[in-house]
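Okay, handing you the structure first.
What follows is chain A.
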Amino acid sequence: MMQNFISTSIGKKVAMAISAIFLMVFLLQHFLINITSVFSEDLFNMLSHFMGTNPLVQFVLQPVLIAGVIFHFVMGFYLEIQNRRASKYEYFKERGGANSTWMSRNMIWSGLVILSFLVLHFIDFWFPEMNYKYIEFKPEDPNRYYEELVHKFEDIRRVIFYCISFVLLSLHLLHGFSSSLKSMGANKSYASSVKNLSVIYSVGIPLGFCFIAIFHHFTH
Partner candidate 1 sequence: MSKKKLTYSLNYRRPKSEYKPSDELMICIRYYHKCEITQKTKIIKKSTGVKCKLKDWNSDWHKSPDRTPIKYTDPQYKKKNKILKDKVKSFDIEELFKTVKNDSFSDYLKSKLPNGPIEKKWTNHKNSINLVSPANKRNIDVIVVGTGLAGGSACSTLAELGYNVKAFCFQDSPRRAHSIAAQGGINAAKNYQGDGDSIYRLFYDTVKGGDYRSREENVYRLAEVSANIIDQCVAQGVPFARDYGGLLDNRSFGGVLVSRTFYAKGQTGQQLLLGAYSAMNRQIARGKIEMYNRHEMLDVVLVDGKARGIITRNLVNGEIERHSAHAVVLATGGYGNVFYLSTNAMGSNVTAAWKAHKRGAYFANPCFTQIHPTCIPVSGDHQSKLTLMSESLRNDGRIWVPKNIKDVESIRNGSLSPTEILEENRDYFLERRYPAFGNLVPRDVASRAAKERCDAGFGVNKTGEAVYLDFASAITRYGKEQALINGLDDSNSEVVEKLGKEIIKKKYGNLFQMYEKIVDQNPYETPMMIYPAVHYTMGGIWVDYNLMTTIPGLYAIGEANFSDHGANRLGASALMQGLADGYFVLPYTIGDYLSDDISTGPIANDTKEFIEAENNAKEKLDHLINNKGSKSVDYFHKKLGKIMWNKCGMARNKKDLESAIKEISELRNDFYKEVKVPGEQNEFNEELAKAGRVADFLELGELFAKDALEREESCGGHFRDEYQTKEGEATRKKEFQFVSAWEYVGEPKNAILHKEKLEYENIEVKERSYK
Partner candidate 2 sequence: MKLTLKIWRQKNAESRGGIVNYDIDDISPDMSFLEMLDVLNADLISKDEEPVSFDHDCREGICGSCSLFINGQAHGPDRRITTCQLHMRKFKDGDTIFIEPFRAKAFPVIKDLVVDRSAFDRIQQSGGYISVNTSGNTQDANSIPINKDDADTAFDAATCIGCGACVATCKNSSAMLFVGAKVSQYSLLPQGKTEASRRVINMVNQMDLEGFGNCSNTGACEVECPKGISLDNIARMNRELMKASVKK
């Protein structure tokens, strides 16, 4: 019956929420590793080396993550198209701000910015990484990660683009965090009790990423 469930509007919404929660967990993990680069080059290199070489991470978690990202985007677009079809007539005058937040109404736009960021991110880190490990089969150097990271943040334009993307990620999360809980069936009272956590997460993590980028730009 799971197949039927997924085909309902609510099923899609739950799937969207599950992929979102998964991505948020990943983001947290990503952030925790990256932040170490600010205070310890060795720790960062060690963790990155582990993530980059552990077969479980590389051949199980990595594909799942990529699938999760793609699913979240594809489903997001699919739902957006469906929703636009359901509300195909537009009002001459509409005051959305009177009853809902900007974030909640513009998830698709914040999502698109995040997508373009991801493209850049892949070009920056992931493709060279894949190339390094699986195409050119260069020997593994456990200390190369930190250098690569620092190198990327030399260009101020990239740092600015990173920061803008993270602001939009923050907005995306500000709605997405509690929305995913609601989609999973959490009551408002429950969602509001984790509201502080949601704000800390949604603002703190993107802010942290920005900090990492700016930090490396100015300290090197």
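One rule holds in what follows: a residue touches a chain if its C-beta (ideal position, glycine included) is under 8 Å from a C-beta of that chain, and two chains touch if they have at least 3 such contacts; residues count from 1.
Keep in mind how these were chosen: all candidates are chains of the complex that A comes from, given by their letters.
Bear in mind the structure is a predicted one, so any value in this text is a computation, not a measurement.
All listed chains 1 or 2 share the complex with chain A, though the touching one is 2. Touching candidate 2 in their complex are the following residues of chain A: 1-2, 4-5, 8-14, 79, 82-83, 85-96, 98-101, 104-105, 107, 175, 178-179, 182-189.
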